[in-house]
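Structure provided below as structure tokens; questions to follow.
All protein chains of the complex are present and in place, except for one that has been dropped.
For clarity, chains are labelled A and B in written order, and residue numbers in each chain start from 1.
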Amino acid sequence: MLAYIVRRILYAVPILIGVNLITFVLFFVVNTPDDMARMQLGTRRVTPEAIEKWKGEHGYDRPLLWNASAGGLGKATQTVFFEKSVKLFALEFGAAEDGRDIANEIRARVGPSLALAVPVFLVGLAVNITFALFLAFFRATYLDFWGVTLCVGMMSISALFYIIGGQYVASKLWHLVPISGYAGGLDALKFVVLPVVIGVVSSFGTSARFYRTIFVEELTRDYVRTARAKGLAETSVMFGHVLRNAMIPILTGLVVAIPALFFGSLITESFFGIPGLGSYTIDAIQAQDFAVVRSMVFIGSVLYVLALLFTDISYTFVDPRVRFE
Amino acid sequence: MPFLPVFLTTDVLLWLLVCVSAGYGWYCRRHAHLAAPWVRVFQTRTAVVSVVILTPYLLVGLADSLHFRTRLEQVGAGSAASYSPEVLSLLDIAASHLRSRREKTYSAPFATRLYAKEQIELADGRQVRDFPRLQYGGAHLRDEEERVVDMSRRAAAGLAAAAALWILLAWVVKPLRRRWAAVPWGAAWWTVGPLLVIAAPVLLLSEGYHVFGTDKVGQDVLYLSLKSIRTSLVIGTLTTLAMLPFGIGFGIVAGYFRGWVDDLIQYVYTTLNSIPGVLLIAAAVLMMQVYVDMRPELFPTAAERADFRLLMLCGILGVTTWTGLTRLLRGETLKLSELEYIQAAHAFGVSNARILTRHILPNVAHIVIITVALEFSALVLTEAVLSYIGVGVDPATTSFGTMINAARLEMSREPIVWWSIAAAFAFMLVLVLAANLFADTVRDGFDPRVRMVAIAA
Partner (left out) sequence: MSGPLLAVESLQTLIDASQGPVRAVDGVSFELRTGECFALVGESGCGKSVTALSIMRLLPEAGRIAAGRVLLDGADLLALPEAAMRAVRGKRVAMIFQEPSTALNPVLTVGRQIAEVIERHSGLSGDAARRRALELLEAVGIPDGARRIDEYAFQLSGGLRQRVMIAAALAVDPEVLIADEPTTALDVTIQAQILDLLAKLQAERGMALLLITHDLGIVAKMAQRVAVMYAGEIVEVAVRDEFLRAPQHPYSQKLFESLPSPGRRAGELAVIRGQVPALTGGFRGCRFAERCDLAFERCREEAPRLLELGGGRRARCHLREAGLAPPRQAELSSGIERPEAKPQRTLLDVDGLKVHFQIRRGIFRRAVGYVRAVDGVSFALHEGRTLALVGESGCGKTTAGKALLQLLAPTAGSVRYEGAELAGLSRAAMRPRRGAMQMIFQDPYASLNPRMRVAEILLEGMRALGVGRDDAQREARLAELLGEVGLPGEALGRYPHEFSGGQRQRIAVARALAVNPRLIVCDEPTSALDVSVQAQILNLLRSLQQRRGIAYLFITHNLSVVEYLAHEVAVMYLGRIVERGTVQEVLRDPKHPYTQALLSAVPTLEGGREIIRLSGELPSPANPPAGCHFHPRCPKARPECRAAYPENLPLGESRTVACVLYRGASGEGSSAASSS
């Protein structure tokens, strides 16, 4: 089992290197730093001098991969690749367009992001699994049919609608919670509660139906028939047998859901003015701040890889076959 | 010629797709085992209902995919024909009354006056600040008091037309009914009814009013919604088209050859997967934007630039979403290549290329079809979110995303401007719901075991 976990950790390294290479290619090879400079300088008079100045200020005035003019190790290190991509591994993100340190920004914004994402994840999981179990319990009845119909209906509605509609109803009409904003500590609650509810609701249709499919599929397995042949009640079969087996595919699905969580947070944060990583990213995208976007891509995949690892480890709790590998 | 056809790339691809689908349909009809799952699909009521709902969307989208430039009035005889710089589509012509009647700014549905007060010069030269009459909406009314009567008259005419059409349709469908008895035609007929009841009055009312109001620059929201349909169709279909070569190729190659090929492909897709999709898309779109903006000479007209961006968005979405299909196909191919008929082919010395095309591909085709169907609705929803973030389609392209994006700032207005956003959501909901229901029946008809983790948007 230890070997399994160590192997999973080691597997994360080439993935992060790969992510790093992809972002490097995307940001520096597809378009040259000159292009970026022109883009940023925008409407102002674009002169070669201005471009050079911009590149110099932002550290793009070096060769991409190999600095022949530098000496010794500098040939490799005094390059855009080393400065802008390799240093991401040390979590050195450099400065944003407005001159602020990206790493500081991230540190300040992780808290609000987690305050939103973690409840969405946990509450969502609990609600969806409960509802799915409920449907599976009443499978092939009208209750099940209308439950699934509800799921399909809800998954056909754009997340934007939930956000805009929810904000309008809860904040503007009923004045239950502030429209947007954020505060630290316990005050965060009143700002976060609506986005959390919306986050849960917008993932509800897809997830609950997915879990129901897993439960219903699991219910057709031979071991379920065995459990029934023992005279166990349907609830014991559900909770004692089906749920534990279904956790294996559910865990697999969760990893896939984690980027979606990030995705969801992006727009929710920006709508509700929560100063998290999501709104930071959206602002950066809209301001075409490449340094920030690049850092967020890297951070995003680090989070994903961590989640992947976490899932792999949690497999060992639900699946003895992994535990005894 | 009275017009000059313009072939936008997405038009060509969309029509190509229509031809390919038609060809596939024809091929299926001749091969019973290929047709069997489709027969199963079209025996369910859900499938028939959703197809009936999707058809008008498809027709509008396709009508909006035939582009041309109209000939301008000859200035002088003998001079070469000159064409308008504006690229129009068949839909634009059909809905020209919607397109051309632009108000100044917002107006509510069925309104006769603008939503904002203006200085109005009265006939007697006095200036008052009031809501001015609309230029087109209800302009035919001499007295605004008549509005309700006029509207009811139009709606009643619409309803009558709808009823007539509906009954006519029952008669038209009769021979089809005999031909394919197993198809639940009743369900189709009962779906067409409500559609007609909604569509016909709206059509007649739109002659005199802005049924869904107008947006900030005074464009008819109904027209914008109709124009958005094409964008959704393009994104929903061409993206999967862009994804299929990667998804299929990598999936079956990894599953069949295993070993280092499999390791490499798995590594690539895990790596791509590990970048949160929206960020990867955003980064790629930003880079594409820089590329487009730096090379204006490549795109002579705005329509072509917008079209290129739409196409590239499909490409980028395709490249970032092939991993799901690859994983499914890899797993299925791993299973298939253990099967005895593949072993038998090896025993005959059949080449790998032939095994992949004759044995593996036809036996995973159902997964591809299911994926295409399931992805469609997810992509339509994704487009809206991306356009909202600002990494979606060109701002000049009408789409549900750009509509919502433009309207949401007005949510804080008092009183609120709700019609634009409501129209976008309503059109989108019906499209996505019908697509979702159809995809479900396709999955059940082909292989209910296929599980897709849809990209939640």
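Just so we're on the same page, a residue touches a chain if its C-beta (ideal position, glycine included) is under 8 Å from a C-beta of that chain, and two chains touch if they have at least 3 such contacts.
The model shown is predicted, which means the values in this text are computed figures rather than measured ones.
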*If the full complex is used, which shown chains touch the chain that is missing here?*
A, B
*May I ask which residue of B:339, B:396, B:409 or B:426 touches the chain that does not appear here?*
B:339
_If I consider the whole complex, including the chain that's not displayed, which of B:69, B:154, B:227 or B:359 touches that chain?_
B:359
*Could you tell me which of A:73, A:90, A:173 or A:229 touches the chain that is not displayed?*
A:229
*Residues of chain A in contact with the chain that isn't shown?*
3, 6-7, 10, 140, 220-223, 225-233, 236, 240-241, 244-245, 248, 318-321, 324
*Residues on chain B that touch the omitted chain in the whole complex?*
32-33, 339-341, 343-351, 354, 358-359, 362-363
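As a working rule, only the chains that are shown with their structure count from here on.
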*chain A and chain B, separation of their C-alpha mean positions in angstrom*: 27
*Inside the complex, what are the residues of chain A that reach chain B?*
14-16, 18-19, 22-23, 26-27, 30-31, 35-36, 38-39, 152-153, 155-161, 164, 167-168, 172, 202-203, 206-207, 210, 213-214, 217, 249, 253, 256-257, 259-260, 262-264, 266-267, 281-282, 285-286, 288, 290, 293-294, 296-297, 300-301, 303-305, 308
*Which residues of chain B touch chain A in their complex?*
267-268, 270-280, 282-284, 286-287, 289-291, 293-294, 377, 381, 384-385, 388-391, 400, 404, 408, 411, 416, 421, 425, 428-429, 432-433, 436-437, 440, 449, 451, 453-457
